[in-house]
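See structure below.
Just one protein chain is left out here, and the rest sit where they should.
This part shows chain A:
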């Protein structure tokens, strides 16, 4: 299951017989639509036995082949992270090391495949591994991940996994897989909470809509965004195509565009 461009046709996937129901979608942002530039975001989800791997990537706006770069990144990520995790029982304490090892494999292969000019393919990468007893997260660049876990006062609780530290004064500057010191900026997290029943990955195009401000940075989940995103996957309508269209229309709407005109990607998983 993978996302290409607007991904409506390919991005309709609903998976059965696995622990998680997954749906992903990338839409071309207003600026790229206006300039006739293809979507530079990509997403992909893969099942490898009991493990589901989710990945989103944002190709650098200023690089000529970043739309290809983001597709290579998510393909390699689901493949390599899946291979590393499946077929072995990994203790949660070993997860960070495992994620980093998988990351290095992805990076090395990415650099090999783009050897002609890796920087032209620059892309961020955010990966979540849904294993039976833990959830692993690795990110390079400014993608982000929301979790739904627990209920307080009858309201579901949402959590933002720690995001990468800012690399400069300006938020539009970030780190890519191809950055020479990328490994220094890689973030990993391991969550061992069986109460997590929703996971959402996104590229920075949705940061303003999905996150609310708190103490100097947009750092807490926007509950109205998160609850709608998870609920709409759990209570899908009868027509998956119409559901995807409704989501795409929201992502392309003026009010979402006004706060960020970049490409948008949402990759969601809820326990089935």
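Of note:
Here, contacts are C-beta pairs under 8 Å (C-beta built on N, C-alpha and C of every residue); 3 or more make two chains touch, one makes a residue touch a chain; residues count from 1.
Here, contacts and distances are computed from a predicted model.
You can't see one chain of this complex, but its UniProt record names it "VWA domain-containing protein", from the set "Amidohydrolase", "Iron ABC transporter permease", "VWA domain-containing protein" or "ATP-binding cassette domain-containing protein". Note on the undisplayed chain: of the listed residues A:90, A:163, A:203 or A:257, the one touching it is A:257.
Shown as candidates are A:60, A:125, A:161 or A:199; the residue that touches the absent chain is A:60.
Along chain A, the points of touch with the absent chain fall at residues 30-31, 34, 60-62, 168-173, 208-209, 211-219, 222, 224-225, 228, 231-232, 235-239, 242-243, 245-247, 249-250, 254-262.
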